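This part shows chain A:
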Amino acid sequence: MDEKKNKQRIGVYVCHCGGNISEVVDVKKVAEEASKIGDVVLSKDYPHMCSELGQQMVINDAKKNNLDKVVIAACSPQFQGPTFMKTLEKAGLSPYVLEMANIREQAAWPHFNEHEKATEKSIELTKMAIEKARRDEPLQKGEIEIGNRVLVIGGGIAGIQASLDLADAGFKVTLVEKEPSIGGKMAQLSRTFPTEDCATCILSPKMAAVGDHPNIDLKTYSEIESINGFLGNFKVKIKRKPRYVYEDKCVACGLCEEKCPVKIEDKFNEGLSQTKAIHIQFDYAVPFKYYIEESPCLRLQYGGNACGLCQKVCPQDAIDFDMKPKYEDITVDTIIVATGFDIFDAREKPEYGFGKLKNVINGLQMERIIVKAAEGVELKQLGKKVAFIQCIGSRDKQIGRPYCSRICCMYAIKQASLVKKMDPSRDVYIFYIDIRAFGKSYEEYYNRAQELGVKFIRGKVAELMENPDNGKVIVKAEDTLNRQMIQGEFDTVSLSVGVGPNAATDKIVNMLKLAKSSDNFIQEAHPKFRPVDTLVPGVFLAGTAQGPKDIPDTVAQASGAAARAIALMNQGKYFFDPMYAFVNSEKCDGCELCISSCPYGAIKMENGKAVINAAVCKGCGVCIGHCPQDAIDMNLYSNEQLIAEVKTALESKKEGEHRIIIFADDMTSYRLIDSVGTAKMAYSSDSRIIRVPSGGRVTADLIVKSFYYGADAVIVADAEEKSSPYSTSKTEMFRNIEIAKKILTDAGIETDRLLGMNFVTVMLVAFVKTVNKYDEMLNQLGTISKEKREKLMINLREKLFGVKHE
Partner candidate 1 sequence: MSKTVEITKEADQFLKKIEELSGEKITSCIQCGICSGSCPMINEMDLTPAQIMSKTQLGQEEELLNSKSIWICASCFNCKVRCPRDLDLAKVAEALRQVVLRKAVDKINIDAISPEEMMELPQIALVAACRRLTN
Partner candidate 2 sequence: MEEKRRDLMEEIAEANSSASSGIDDKKIKHWIHIYVLGKQYKVPASLTIMQALEYAGYRFNKSVGCRAGFCGACSTMYRVEGDYKIKTALACQTMAEDGMYLVQIPFSPAVKAKYDINNEPYDGNVFLKYYPELARCVSCNTCTKTCPQDLQVMDYVQAAIKGDFQKVAEWSFDCIQCGLCAVRCPAEIVQYHAAQLGRRMYGKYGLSEEPNIVKRVEEIMSGKFEEEFKKVMSLQKDELEKVYVKQQNEREIY
């Protein structure tokens, strides 16, 4: 390393920032101090580094003095970092050999009233940057080849829309649907609010389009078995369940169904009618082909030559009872998850008697009844008095579904309007908690329903009972606006059931290592700005898999997901910062501890050694603290670099002075500290901020060593869980802190000196208070004796990992 030192040629530039810095910090002195450090071949100060001229100067110097590292002491790297990285590229250098000393946000501004200190701090920050730069590698941007193959999981309206958009844009889509036909829940619906146009009429053309789109490979009655790999190279195994009918041969003549002796309940009609063991899922199914349901079919149950009538009558002999599941392997570049929702099973709320009282139905059954009624088929008599009960399986902590399902109010209003229109003499009530008509022209639709004479009672019905004499349903509730109990008998009560993630969702979530939000739906990358992305590159969300949605939102989001996928694939390449961890295979002893620590499944074992997939790794760095062999390290924030920064920060600590080392995560805390500076909020100038990718990157080892090198207090500042891009960072941070605290205690050092904190970017005051509190605390505690500090290092690795690893 020493001899490496000698080879380096580092250029240092100190920026005045047009007075912002120079009015507080003695920039000349900073430049002068920097120049004294080995390998610094030039050190200048300049009014405006970010100006055209400033950048040009760097380029020229770099070429003239063939610099191999550049340190710019100016504003926050969050601010002008990207600019100067480009500058370096222009100078023919790797953009990753740039280090910035943040002397504006971290020195000049927060310590504007103590010039001395500000200058000292600036000098140290610059030194730290130099030491980090010294250890920078001339890395290049990582990149992956991406093709144009997309997997869409789920053939509901979301999946259909996304597939069509992608296919139309010329991408190759594989659409996988577990049911025999695409269409999803929308296919079951009667009409759509607020326009009341029939769902079938607007859906079936799209389904047909999917059916015969050259760019769409439709795989119905199929399930995803496994997904491996990553962006640009997802390996997918698909299970084709046996239909027992050859799709290519079947012409849907229907003879088989006529002959089939086995009647079963029709799931598509939510069990309100019957169909045969061999049937087509519904009238406009795509593909419009027959299939046999396994369990009820006599032949498939008893084998031999039981029944088999369908086979006998089939003119196409398309029926094959020996059909087996087929497995297909495909490779895709991106994936759109559109697994959709399931309605709440009202039997989980027995007090409403669903499945027990014959006149209590759920919202989806009501849809089917309305559809069929239009066709002249009466699946169930609705009678003259109909009640809708809202929020069944929504907004209900009792069953762990505290969220609003968003669609129930509107579909109930729609259903109420339709049944009222069917028979205006009907008395229709909606019992609600709040009517949420949030969408475009929804409120107006709500109003039309009121004008039709639908009565809205604000009160949640507590339980339903049957009048044994006439089988009618007794509904009792408080009219909370009237402050009176009201009661009535109804011919039909429809439970407006809420929605939850589809039963198939978890399987997919686990395969892709996606995150789930507290409501069990899939977590998007950012609730505001990345609503259809996931944290897994190349995986996008469409429709209700991400949360309850109505059809317009679902379609919009589906198109959004398609667009995001297209934007990514069109580049043909995927670039990413080389900020990833890697394993030193000499040191690795294959203990596999790191594998479980990685939330993204980026680490795999290859012939006895752990290997990290750079493309999958997000660079959170939590794995590093898990390696007993110290075999894992990462780019941009290597162990050596962080230690060097810590050392430098503490070297020039004077007698009686103390230092608070603050590790700040790049995403949130570091920016927060910038804002504190920008707001010129003063905090202890004894603090030294060290930028890290995540709180979880700060290993116990690093913390302990910080104390060893003379830190009097260490604060690890990480993003509040929700605003952190790294799912496990918070927990890992506290894990490391716990370990470190034990070691501190062993050495007789107060654990109060170590703090882990989670911030969001607006917690300016909280930050300032914390740092100043620590400043005061240290005034009392004083510095840590040398003996104690040395005690820390005795068998450090054993202390860190319990047992000694050979």
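Criterion applied: all candidates are chains of the complex that A comes from, given by their letters.
A few points about this structure:
In the analysis below, a contact is a pair of C-beta atoms (placed from the backbone, for glycine too) under 8 Å apart; a residue touches a chain by one contact, two chains touch by 3 or more; residues count from 1.
Here the structure is a predicted model, which means the values were calculated and not measured.
Touch between chain A and the candidates 1 or 2 in this complex is found for 1 only. Partner candidate 1 is touched in their complex by these residues of chain A: 351, 391, 395-398, 433-434, 458-463, 476-480, 483, 485.
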